[in-house]
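The complex appears here minus one protein chain, its other protein chains still in place.
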Amino acid sequence: MGRRLWHPGLYLALAVVLALGLAPGVTGGQGLRESMFTILMSVGLASSLNILVGYTGYVSFGHIVFFGLGGYVGFYTMTQLGWPLPLAALVGGVAAGILAFILGRILLRLRGAYFALATLGILEAMRAFVTNFSPFGGSIGLSLNFSAYRAYGGANEALWLTYWILVGLVVLTVVVSYLVRKSKFGLGLMAIREDEHAAEIMGVRASRAKTWALVLSAVIPGVIGVLFFFKNGSIEPSDAFRLNQSIELLVMVMLGGQGTVLGPVLGAFGYQRLRGYLLTSAIFSDIQLTIAGVLLLLIVLFIPAGAVGWLRRRIPRLKTVLE
Amino acid sequence: MSTAEPGREENMPEGTAGPLLQVDCVTKNFRGLRALSNISFDLMENRILGLIGPNGAGKTTLFDVINGVYAPDAGQVLFKGEKISGRRTYHSARLGLARTHQVVRPLSELSVRENAIVGACFGRKNLRLKEAGPVADEVLEAVGLAPLAAKPAGALNVAQKKRLEMARALASQPYLLLLDEVLAGLNPTEMDAMLHTVRAIRDHGITIIMIEHVMRAIMSVSDHVVVLDHGEMIAQGSPREVAENTQVVEAYLGRPEDAERLQEEV
Partner (left out) sequence: MDAGQLLASTIDGLIIGLVYGVAAMGLTLIFGVMNVINLAHGAIIMLGMFGVYLLFQTVGLNPYLAIILVAVAGLVAGLIMYVMAVHRVINAPPLSSLLSTFAVNMMIIGLATTAFSTTPRNVNYSLGTLEAGPVVITNSRFAASAAVILVTAGLYLFLYRTRPGKQIRAVANNRQAAELMGIPSTRVLAFSFGLGTMLAAVAGGLIATLFSFTVLSGSTYEVKSFVIVVLGGLGNPLGALIGGIILGVMEGIIPVFISVTWVTVIEFLLFVLILVVRPQGLLGARH
């Protein structure tokens, strides 16, 4: 294998994603497919958030707004305009990207806590707005006629199709995440993260770079949103713009290791598995939130670099594999 | 020290007959406090300009105005004939202006090499990642940081961080380098090494402005000196002229040791 193709970090991350994604294909089980859908969805959302939080250092509470808005736009085109799923998903992503571009122009001049609070405000404002927006069904939302699944050969086939599109999308997300990390663009983002003022003095066009990072991080959730709500059959404001979900994504990114490619993948997987375990376990289900809180606290206090970050520091030789 | 820096020819701005930098009646206020008052001077290529003055004289503020951190309230700054005052800092970097800071600002989580690569990539030549690598390596070699290339920048000691600031600035292959107290906190041996480096940089065709408090150093290395006090330019000229200027001596009279050193070291 020539030097140009030697990217062990990427391969490892892809291997994990493909192992997760292809498993239901092997067993053919719907149950496994559903749990993998949830996990892969989180992987995609966390990886995209990592581009903003991990690479650029801008903490956002509002990442889910792209998931929700993209979901709504895609859903609308499917139910009101009768567009097929792939096209609707694309439009959802584009809509999220446009929102990100506009928000970027307004919000990215804010730093630190101010930016984080502003993203919170945007998420809440969007939810409140959509609740009042009749084309999107107001507080009741929109729902998909069951017959819509017939176009794809039935409900089961539609769900499998959605699943495979998600797998492909998440693979793409991981590749993009890796490419960004290894690119000049990504280096500029990380310079901004370390010291934005110094980065600008060195010639990094900070506002442009940050805006594109935000747009890039928004498109993927937009598409994922359409896929999720298509599978769900309906969409409503309280489901589409959950603040808790946004914060969970931050937890996943930190857990796995912010600023790496593999980190969000492992973090999302680990968090969802933990959550699933706690929810179903007899002893812990009552206090699952508490346990999760304790774990999160321990990680933040003692392993802030996350799993991947910690490993990279502990075993420097693994750095090329643990990107 | 290796002579691996980019060749002299590459550093000469093409066909510039006039001054490299023109500071023209620059004034800067901060909420009623006059930080800079009508500062004017020209700087020709390939010179070392020493910028001195008591603490709080406005030296770093002048740097901030030159490289675009602040826009002047009056006056302008021209770089190679082009107005750069009031434009964002990345613009001056692209034109070939680089700067170090009094309180160093390393990109801590990135490695030393990555720090230098950032300088090379986003500097005057706007290099691609692949091209930036060799430039970064050369520069690190020149400042003696090559053995530490893989270390995270945050793990360096102060003297090493200062050299990294310098390396980063050099990696952008500038025409003009602004050095803000590169000698502060160094012991005499380190200081001599740094001065040697500064001269070597000038010899490779880069123009330098140096803010310094270490009198003997700045007087020995500068071609030309500008003195600021309370935001005003009270003298400019050769080191000897400046040292004999009574106003300058008075400004430093609050620190008689400096005044003495001023006269001694020239």
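By letter and in written order, the chains are A and B; residue numbering begins at 1 in each of them.
Going forward, a contact is a pair of C-beta atoms (placed from the backbone, for glycine too) under 8 Å apart; a residue touches a chain by one contact, two chains touch by 3 or more.
Nothing here was measured: the structure is a model prediction, and the numbers come from that model.
K.L.:
In the intact complex, which of the presented chains make contact with the chain not displayed?
P.N.:
Hidden chain, whole complex, touched shown chains: A.
K.L.:
Out of A:Gly57, A:Gly203, A:Pro264 or A:Gly309, which is the one that touches the chain we can't see?
P.N.:
A:Gly57
K.L.:
Which is it among A:Ile122, A:Leu166, A:Met190 or A:Val204 that touches the chain not included here?
P.N.:
A:Ile122
K.L.:
Which residue among A:Leu81, A:Ile106 or A:Leu172 touches the omitted chain?
P.N.:
Checking each option in A:Leu81, A:Ile106 or A:Leu172, the one touching the absent chain turns out to be A:Ile106.
K.L.:
Contact with the hidden chain only, please: which chain A residues?
P.N.:
Where chain A meets the chain not shown: residues 53, 57, 59, 106-107, 109-110, 112-114, 116-118, 120-122, 124-125, 128-129, 131-132, 139, 243, 247, 250-251, 254, 258, 286-294, 296-297, 300-301, 304.
Heads up, the rule we're going with is that only the chains that are shown with their structure count from here on.
K.L.:
So the centre of each chain is just the mean of its C-alpha atoms; given that, what is the distance between chain A and chain B in Å?
P.N.:
44
K.L.:
Write out the stretch or stretches of chain B touching chain A in their complex.
P.N.:
Counting only chain B, the residues touching chain A are 67, 69, 88-90, 93-94, 98-99, 101, 105-110, 114, 117-119, 121-124, 126, 128-129, 132, 168, 172.
K.L.:
Okay, in this complex, where on chain A does chain B touch?
P.N.:
183-184, 187-188, 190-191, 193-195, 197-206, 259
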